[in-house]
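Here the complex is missing a single protein chain, while all its other protein chains stay put.
Chain lettering (A, B and C) follows the sequence in which the chains are written, and residue indices restart at 1 in each chain.
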Amino acid sequence: MAAPVKSKIDESTSALQKLTIGKALNLGLRAAMEADDKVIILGEDVGKLGGVFRITDGLQKDFGEQRVLDTPLAESGIIGTAVGLAVRGFRPVCEIQFEGFIFPGFDQISSQLAKLHYRTQGRIKVPVVVRVPFGGGIGAVEHHSESPESLFAHIAGLKVVSCSNPADAYWMIQQAIASDDPVLFFEPKRLYHNGQLRSEVDTSSPVGPLFASRVVRQGTDATLVAYGPSVKVCLDAAVAASNDEGRSLEVIDLRTISPLDLGPVFESVRRTGRLIAVTEAPSESSITSEIAARVQQECFYSLEAPVLRVTGFDTPYPPSKLEEHYLPDLDRVLHAVDRSLGW
Amino acid sequence: MAAPVKSKIDESTSALQKLTIGKALNLGLRAAMEADDKVIILGEDVGKLGGVFRITDGLQKDFGEQRVLDTPLAESGIIGTAVGLAVRGFRPVCEIQFEGFIFPGFDQISSQLAKLHYRTQGRIKVPVVVRVPFGGGIGAVEHHSESPESLFAHIAGLKVVSCSNPADAYWMIQQAIASDDPVLFFEPKRLYHNGQLRSEVDTSSPVGPLFASRVVRQGTDATLVAYGPSVKVCLDAAVAASNDEGRSLEVIDLRTISPLDLGPVFESVRRTGRLIAVTEAPSESSITSEIAARVQQECFYSLEAPVLRVTGFDTPYPPSKLEEHYLPDLDRVLHAVDRSLGW
Amino acid sequence: MSSPEQWTHPEPGEGPAAQAAQPSPEQVIAGLRATTEGGAELTQLLTPEGERIASQFDRYVTDIDGDALRGLYRDMVLVRRADREANAMQRQGQLGIWVPLLGQEAAQVGSGRALAKQDMAFPSYREHGVAFTRGVDLRELIGIFRCTDHGGWDFAKHRFHPYTIVIGNQVLNATGYAMGQKFEGKVGDDDGEATIVYFGDGATSQGDVHEGFVWSAVYDAPLVFFCQNNQWAISEPTERQSRLPLYQRARGYGFPGIRVDGNDVLACLAVTRWALEECRHGNGPVLIEAFTYRMDAHTTTDDPTRYRLSDELEAWKLKDPIERVRAFLARGGHADQSFFDQIQAEADKFAAELREYTFNLPEPPPERVFSNVYAEPSPVLDAQREEYLAYLDGFATAGEH
Partner (left out) sequence: MSSPEQWTHPEPGEGPAAQAAQPSPEQVIAGLRATTEGGAELTQLLTPEGERIASQFDRYVTDIDGDALRGLYRDMVLVRRADREANAMQRQGQLGIWVPLLGQEAAQVGSGRALAKQDMAFPSYREHGVAFTRGVDLRELIGIFRCTDHGGWDFAKHRFHPYTIVIGNQVLNATGYAMGQKFEGKVGDDDGEATIVYFGDGATSQGDVHEGFVWSAVYDAPLVFFCQNNQWAISEPTERQSRLPLYQRARGYGFPGIRVDGNDVLACLAVTRWALEECRHGNGPVLIEAFTYRMDAHTTTDDPTRYRLSDELEAWKLKDPIERVRAFLARGGHADQSFFDQIQAEADKFAAELREYTFNLPEPPPERVFSNVYAEPSPVLDAQREEYLAYLDGFATAGEH
């Protein structure tokens, strides 16, 4: 396994940089490409354009057209050739332009990417990363605001993660690339260039292991668990609850969606007795269902209220003029906290 | 909406017929085709061969090549053209040869089939049925034994059902075809030609509505909930528990996977205090997760033990020499009952 | 303003700045290639200078007299004017996004006007010009871009299917529809039905487009594949999708493929009429590659200066689809200045109405989130709606929202 080695970036600049999530991902990709020349990027418009979100900005210029590939317009092709490149010894990083366009690549993901290691009893590794900008709140048209991550969590053989802040973005993408397993990497697109989240990233040492959840705010009255863009919503809700009502909410950033790392959640629920799981995805047969199912089993005697869920509804993503109703926001989270506390 | 009208089949033969699930499906399809000449079947090898499981046996011969189409070998093509045929006013019934081959059609299912009605504010209906033989236990090679139904339950806009016995097979397929919504119809392939299940089917009147769960065995000590092939496993377990240990297990056949009809489950759990959900699919982010999540919420004060799950493992389907370990069987179900009762 | 960070509402100064494109030598060559006439095989009836030239397809436009040509001119001017208005409205924050058709008016109006009433059309997402020819009021289309709905017209009445954004997958839906026309016995004579499906050069790489080719060939579906090769799939030139001119793709499937000058409305009309006639009579499918150019950005979120040279645009301006009709009309005495002025005035009014309508478009009510997920009732969803509306009501009562 190729561990992320110290990158040129660190040497040329200070180890502490103020970054947005988008810029952190860009630098993380650059660091991974510098560290290992088997890392290649492929996707639609990732070259000169730098991707529609500019996450790959400047990489083709510096690493050339054989390491940053503007591919034909076909997602099955992107994933399917990445699998073949991985068999050959490359570490491909695929960009799916928007999560709504991952579905033409679904078969390659579920039949090859997820299973090749198992099918071959470990003889073939497929260290492919599939980067997927996901989630809503950007006022977009159809297919540009969905949250399909639960589908991949249900498919054994895949690892699924999501970052919520610049430091994680910088390090998790490098760790995902260094991982010998296929990783679906969900990026909170509406936060890419959010200046509020801009923060100092220590580019000299990682923030912890990739497949681990993390308590991002401590609290005692109830626990909120979320990932990706919903982490910010939960943190904002926790601040509001503290300011307005003196309530102390614990917030856990899941970070790893599959495999789930629920240890910190169980531990927290044993203290608070209450859990609210938050996601933009529809609730039915989702990650939040899984969290509820496992928490009710592991913390049966600790729960003082059922696990509640604040999610997108079980509808297709609505026209975006309506998305404020669809997306869990601070108010809906706090409403669920009220319900939990009032149980 | 085209309601299933009385079929020629009923007139020519007795209303009570002893049928296997496979034969019941075949007759159900025939009845639907007789009732409405907009019903057409499309899939690989569904014509002369009658499908690899013979579920469409004889239909092309009787209804012609324009109503039973041997299609080119491409699942996206099957679903995608079915959507177009539905827009034109047909009621297409697609056969996917084995569930493991539905994935190339995933994009058409999630982007068009599931969403067209919503996208058009109800102006366009897509009454397409996708028949999917699913599940393991047939000693097959890769991709022939999976249970991907949870993926479709997570996609809003689809309805997902599964039958477990000949009478349901006969009627549910007709009801699915008559439904104006897209329905994924999961068929328990290992039971198709199982003679033990052969039973009398009243072809003169339906067994109840399509999207409804049903208590198939009453009991008082604990509740088992399952669908498709696992219903038989649960019923067998209930008989064994009764015979061997005098335990009274209630068994609920879910029948409708999405939308879930959990009313009968809640009602049952309020009486028994214990629930075990059984499926061949991996557990993570699955229908059983959803059942557990909703039951712990709705029956919080009634549960005397956490909802337990007996499922396939979170691995790809193993080589079938190992499938007896992978598939929930009577012993694993009873073991879970023991754990629940001992909580 | 055309920066991509639009998508994510950046704060000023956020995100990487657009840089001047640094074209590679290949890109320069590609750009040059793209501005040739499209090769020897290109069907053209009207040159960029507005000269009418003879073609084997002349017999498909014998009815196009001065009147009809003025009609096509009007169509194109109105459509372009509306396009520019919508683009401006997006810049003013009134639309979430706009997908400009600038430069593709002839391809769309020519092919759209070739359709008979009974024909069906499946668009991609840029076919506002085709929508217009199908009698769709562009006001019924603007909600897509104001993000209030996903398309508001009567699809069955106009025989114009909803827009599809997922690249290529409408091609299979159109194939199924056309198969249905065939199965219903609506193919075989002059009154036969046919279907047309629109997609781009980039779309040709998608598996679904191939499967559409396979199926329609095998089932003899009455389907015209209308590929607008506007030279770009966002930032990728057509060379990223194919070694050969795209119309030649048909060769491998056993049905005809033809390249037409997509900036020549008359040629587009003629060739599409021919193709539809083939389909009507049961000789479908047919592939048409309309060789044209996307004169604006991919969408209002795109910044083409990053990937293409302005020289290319300048070269294509000389082939403007509207100007050549104007030149032909003027030179042949089919129209005078007052006609052009009148059309311009009509177009301005048309655009103003679109703007007015857009500004007044009501916000959809929250319950719309839950509507029409299914054709039949869903108790689970009903419960979610009730719960959410009650929750909203709580705010209203508390006066907090």
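Operating definition for what follows: contacts are C-beta pairs under 8 Å (C-beta built on N, C-alpha and C of every residue); 3 or more make two chains touch, one makes a residue touch a chain.
Everything numeric in this text was worked out from a predicted model, so none of it was measured.
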Hidden-chain contact residue, picked from the options A:90, A:152 or A:313: A:90
Among A:80, A:100, A:133 or A:318, residue touching the chain not depicted: A:80
Contact with the hidden chain (one of C:254, C:332, C:365 or C:394): C:254
For subunit B, the residues touching the chain missing from this view: 20, 22-23, 44-45, 47-50, 52-54, 57-58, 61, 70-74, 76-77, 100-101, 103-104, 138-144, 189-195, 284, 313-316, 318-322, 325-326, 331-332, 335
Residues belonging to subunit C that touch the chain removed from view: 204-211, 214, 217-218, 239-244, 248-255
Residues belonging to subunit A that touch the chain removed from view: 1, 40, 66, 71-72, 74, 76-77, 79-90, 92, 104, 107-108, 111-112, 116-125, 127, 156-157, 159, 179-181, 259-261
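Criterion: only the chains that are shown with their structure count from here on.
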Computed distance of Cα centres, subunit C from subunit A, in Å: 35
Chain centre separation (subunit B, subunit C; CA means) in Å: 41
CA centroid of subunit A to CA centroid of subunit B, Å: 33
Two or more partner chains touched - positions in subunit A: 76, 100, 103-104, 142-143, 284, 313-316
Subunit C residues counted as touching two or more neighbouring chains: 149-150, 166, 169, 207-208, 373, 380-381
